[in-house]
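Just one protein chain is left out here, and the rest sit where they should.
To keep things simple, chains are lettered A and B as they appear, and every chain counts its residues starting from 1.
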Amino acid sequence: MTRNPGFISLMPARGTLSVFEIALLVLCVVLVVAPIPQNLQDIIVLTFLWAGLATAWNIAGGYTGLISFGHAAFFGIGAYASTILLVRIGVTPWIGIWCGGLLAALFGAVLALICARLRGPFFILSTLAAAEVIRIAALNWPSLTGGPEGLAISPSADSTNMVFASKQAYLVLMLGYLVLSYGVTKLIDGSRFSYFLFATRDDEDAASAAGLNPLAIRTVALMLSAALSGIGGSLFAQYFLYLDPTSVISPEVSFQFALLPAVGGLGTAIGPVLGSFLITPMSELLRSYLGSKVAGLHLAIYSALLIVVVLYFPSGIAGALSRLSRRREGKP
Amino acid sequence: MTTLGQLILSGIFIGGIYALMSIGLTLIFGVLRIVNFAHGEFLMLGMYGAWAMTRGLGLDPYVAIIAVVPAMFLFGGLVYRLIVSPALDKPHLVVVFATMGLSILMQNIALMLMSADLFDIPPVFGHAVTVGPFYFKAELVLGFVITAVCTLVLQWALKSTYLGKAIRATVQDREAAMLMGIPVPRIFLITFAGGSALVGLAACVMMPLFSVFPTVGLNFVLIAFVIVVLGGMGSIEGALIGGICVGVVQSLSSYYVAPAFGQMFFFILFLLVMIFRPNGLLGQKGAADIGIID
Partner (left out) sequence: MTALVQVENLGRAFDALWAVDNVSFSVERGELLGLIGPNGAGKSTLYNLLAGALTPTRGEIVFDGRRVTGWKSYQMARVGMARTFQIPKPYRRLSVVENVMLTAFQRHKSVRSARTFAEHILADVGLSDHATAPVTTLTVGLLKRLEVARALALEPKLVLFDEIMAGLTPTEVAAMTSFVSELPARGITVIWVEHVLHAIMRTATRVMVLSRGQLIANAAPKVVARDPAVIKAYFGEEMSLA
């Protein structure tokens, strides 16, 4: 399919990279190496991280139709797994992040099986409930997770422990994560698996009649999404150096997971990235200017934004850009 | 033995009140076939309203019903017009995201306006109601009585009034109802606004018993969803039975199980219901339309 090589294709692009994507990657590399003030670098680190997380969510949410408002559970499991391994046993995070991802994937499989017969709102509610179960478990298991006081990672710079003195190292780390998450999505895009996901999302009965096992597909999608979210969680722990259940496994974090792809464009690879590039910097800037002064204002703004986007721009930024490019090329 | 009896009876009473909170949700499910993820926040809004009437005007929360219920009706109508109605002809996840967004919006506006502090009102009746060896808060018993009366009135209205029959027809078969000349969009509006009004009623009844804070909705919405699923979508009797079951289970578990795990226990209960009894205790088939595969 050689439609729209210059802009975003909404349909699977068969593993090809569009000029737009390459340009975006170049921009990211520039942001990494350019001499930018530290506080802005903080924002870029988080933007890259959330772009990766949103992309991970999208595999289950946008591609497979498994809308989850409980992804903080996977994020938290990853974060806690690698941190516990580091802080209590001394395992390096370079290994720990993969353990975190694996554990999150297992939890994803369990969730997919539990919710095998649930669709739509019931699935969503179950993800909410599952996230709360994880949060409360973390809160009440101090011997493992440090309970409400949380866990702290020693801030002394030590690259074997994935703690860096320079922000730039973190920029590279997070960009690497974004590339990983995005790369997995593009691989799916280029394969028949993407069709399986879309079919399961659009009409499960028809997909079943076509020889697809919906439960298996949902499980794989959720496991993949969970694993990547877990890895992102581990990386977050290494950056922030402190974890506690209420901030890490919170409904706000879960909301962010779903908000970014919704705004950027569900079901496209680039959508979640665009969503993060728009919202994360705004979020951080709002938080630093208003933050403690008017608690809740930034979330109020996002939720209002989400309502407007979802009612009037259902295909998000990616959809809007795609329509623009089609109009430019004179297509209907 | 008396403790057990006490727990069960107070469980029944609180369960009835939980049912009142859930009737709006189950009607909206049944008629519009959507989930209002902001249901808990509607309750929160009603509770703040009751609190304001009580603390600000010195009214009794039961008297505040006169103001809160119509206000919630109007609010529900407004939300329907602005958010729900435009979402109805779009893919299902639009209404999911829209009501989810509304939920978070309302929580944070409450946070900005009212702060995160817990608010409550002084007890309305100074004493408890004693029945034999059992004693209950008067507010609890009154709340249950209001629920019972309300349920009876609703049942009567659904069976005997034209509006009630129109609503039941829409629940059974939306297209047939339209063909019969029933103004389905108006039924949607009335059901959504009416459901919101019922939540307002529940809020006034619950204010003497619970504190209100911006995220109070989260605690109750899951209870409401369990009740609706257990009782079957669109069924008012079901909501009452489901509510009583939930109330009793919660009452017993909060006594016999460690309080820290009480909340988690409830979420696990929710997941168990989803796995094993998604069609409700009475086996209602409506669930399949919305999102449960048999």
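Keep this in mind: a contact is a pair of C-beta atoms (placed from the backbone, for glycine too) under 8 Å apart; a residue touches a chain by one contact, two chains touch by 3 or more.
All values derive from a computational prediction rather than experimental measurement.
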What are the shown chains that the left-out chain touches? A
Which residue of A:L40, A:A152 or A:L212 touches the chain not shown here: A:L212
Have a look at A:F48, A:F198, A:Y239 or A:F257 and name the one touching the chain we're not showing. A:F198
Positions on chain A where the hidden chain makes contact: 11, 14, 190-192, 195-196, 198-199, 201-203, 205-214, 267
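One rule holds in what follows: only the chains that are shown with their structure count from here on.
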Any idea how many Å lie between the Cα centroids of chain A and chain B? 33
In the complex, the residues of chain A that touch chain B are 65, 67, 69, 114-115, 117-126, 128-130, 132-133, 136-137, 140, 251, 255, 258, 262, 266, 294-297, 299-300, 302-304, 306-307, 310-311, 314
Any idea which chain B residues touch chain A in the complex? 34-35, 37, 83, 86-87, 90-94, 96-98, 100-105, 107-112, 116, 214, 218, 222, 225, 229, 260-261, 263-264, 267-268, 270-271, 274-275, 278, 287, 290-294
